[in-house]
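With one protein chain held back, the other chains of the complex are shown just where they sit.
And now, chain A:
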Amino acid sequence: MAVGAVIENLSNRKLFVIFSALLVVQILFFLVGAWYAPSPSSYMEFEMITCRDETRGFSGKWIHRDNCEQIVLSEYTPISYDLREIVFVAKMPHARDGIELEYSPWFQFLLGVLHVDVAYSEHFKYVSHAPLELEVRMGYREKGSQKNEWNELTTSNVTRILECTIPDEEKKKGGTYDCDMLDLFELGSSSYPFYLINIRIPIDQNACQYNPLSSNCQIGQLTGLRLIEIHQNGGFTLIWLWTKTLMTPVVGACLWWYYNRVSDWLYSITYGTFQINQLARNPLLLERAILYLGLSLAILDFPIEWISLTHRVPFLLLVSDLRQGLFYTVLFSFWLIFAGEHLIDDTTRNNIKSYRFNLSFIIIASGALLIYDLIERGVQLYDPFYSVWSSPTGSQIAYVAIFISAICILAYFAFLLFKIVKVWTTIKNKRSAQLYQTSENRRLKVEGVIYRFKFLMLFTVLCAAFTIIAYFMKQYGEAQLHGDEARSGFLTGSTSAFFTGTFGMCNIYVLLLLAMYAPSHKHYRGATQLIDENDDEIIDDPSNQHTESNAMTTFLKPSTD
């Protein structure tokens, strides 16, 4: 059956206008991020104060600044053996400029990273990969409550592996280790304004004697804990949510239009005035792929995050991961199908089953990442202090998952490249050999296929190039921020611009696909004869059964435009 996509029926002038308009929209997206949005996330650093708690935590009392018997760790002689009487305390956030700051639901997530300061000591040596066990208690306080009325959020025993290095010349008294930071917690929402963290580092002397490998026996001379809390900036959330909110109806409308186009076309064919002796067919695989791509974009765009501003929904972080994962999976599958569907001489086209092998790479890759994400962020819904990486088995699973997905993605891209090269060579061969020997209709059909393929190919490469450029701009801007003198220039705000820009580009990319690759209506005008002729011709050609064609519409191009 012959039908053309919209793209083939557009004159160069129209195409140029559309492209220019989209470029303007793209630049707008970029500028919104660069000018209005602050950087996507910010941090606050807490050096935990050390307090003495005679009850060693058994009283269940919260230790905070106001009831803290502050001690200096290097001068303090503990009386207990398990050292539970020493409490590391941090209240989040700090007061600044004389104002008591509060966490806002706009921050979306809170995550904490722990720096352990370890000094070199001859007596208490640090041994590589020492397990560090922390007894963490996290409390929260509501906005209107009393100053130190803390409520329990979670209590957890956290084990992490402490990795530190020290240069040889530093191995003397006063030398300090350089330790990797440890992931401490991750909260999927920050709906409480204040948090309090109490950390104890218990040590079991007996266990240490029997087995030096048990927790906290080889962590060296600990001189302090520093906590870094990271959250998304409220300003960024606002702008991000508004871009999503504005894009959702646009994507929705476009998707609706596309869906109608596909089914409307079928309707016309079956019951229309043209009396075509062909049964209604299901939408082509390519059309369905574009439809799913649009659908996954609509899901990605849907601004579900607005709920988080009024309700406590810690699972949003996971949901947002899943949505992104879905979008990329569909996008990657689409590329593969698109390339495959343009292999002109391939008879197995328009059948999802023929892509089984290649698609399995994407499915495995995204499946592995899904499992990783479900474990990491899923468990964090119950225990914010959970980390896959903390246990040997967990980190093995995580490594395997990431390794498998990396391999699969590599294999996928290799296949994709192979497919694209194959399409190119086919096109070349067609052009040089077959093209001008067959009939006019056949020629136009092949030309149409080539045109469609080249268009998307060029557009994809353009988008990829833009993403890469934006990424490097972002890296450059970030490097500027962390140079000697923090300079505020155009590029320092580019991190947010990168996010809004790439988000806008994703949208534009899919919207353009929906618009350009929708079936065209233009062949309805007095094209009856040609359709029939064309159909016959194609069915006669054994190499082109079950494929869509567009030759006719391309043929009509001069008369309709």
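Methods note: a contact is a pair of C-beta atoms (placed from the backbone, for glycine too) under 8 Å apart; a residue touches a chain by one contact, two chains touch by 3 or more; residues count from 1.
Methods note: contacts and distances are computed from a predicted model.
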item: Protein name (UniProt record) of the chain left out of view, among "ESCRT-II complex vps25 subunit", "Glutamyl-tRNA(Gln) amidotransferase subunit B, mitochondrial", "CRE-CWN-2 protein" or "GPI transamidase component GAB1"; value: "CRE-CWN-2 protein"
item: Selected from A:V87, A:L162, A:L222 or A:M473 as touching the chain missing from the view; value: A:L222
item: Residue among A:I49, A:L162, A:L241 or A:L416 that touches the chain left out of view; value: A:I49
item: From A:P78, A:G252 or A:G367, residue that would touch the chain that is not displayed; value: A:P78
item: Chain not shown: contacting residue from A:V6, A:L22, A:V113 or A:L291; value: A:V113
item: Touching residues (missing chain, whole complex) on chain A; value: 36, 38-49, 65, 73-78, 81, 83, 86, 90-91, 93-99, 101-102, 104, 106-107, 111, 113, 115, 121-124, 174-176, 181, 201, 203, 205, 216, 219, 221-222, 226, 228, 230-231, 233-235, 320-321, 324-325, 369, 372-373, 376, 402, 478, 481-482, 484, 486, 488, 493
